[in-house]
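Of the protein chains in this complex, all but one are displayed in their positions.
Presenting subunit A:
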Amino acid sequence: MVIECKHVWNYISEYLDGTLPEETRTIVQRHLEHCEICSAILDSTRNIIILTADDRVFELPVGFSERLHARIDLELAETER
């Protein structure tokens, strides 16, 4: 079975998560073998997901941990009384 690019795009997310049914996955894979556009879309999306998951993208404000644990210490001291 042959599918259009547009339909492949609906499967991007599940394809990357590996949750597509076997049959659909095969159809998509076959399309990717000869479609450079869909391959580039898949590759860039995968790449972007990896980048956004990196701890360096969002960092805690300086001193966040210190302030948090100081606040917790106050709370713990309260409970002990």
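Just so it is clear, contacts are C-beta pairs under 8 Å (C-beta built on N, C-alpha and C of every residue); 3 or more make two chains touch, one makes a residue touch a chain; residues count from 1.
To be clear about the criterion, contacts and distances are computed from a predicted model.
Missing chain, UniProt protein name, picked from "ABC transporter", "RNA polymerase sigma factor", "Permease" or "N-methylglutamate synthase subunit C": "RNA polymerase sigma factor". For subunit A, the residues touching the chain absent from view are 9-10, 12-14, 16, 36-37, 39-41, 43-45, 47-58, 60-61, 64-65, 67-69, 71-72, 75-76, 79-80.
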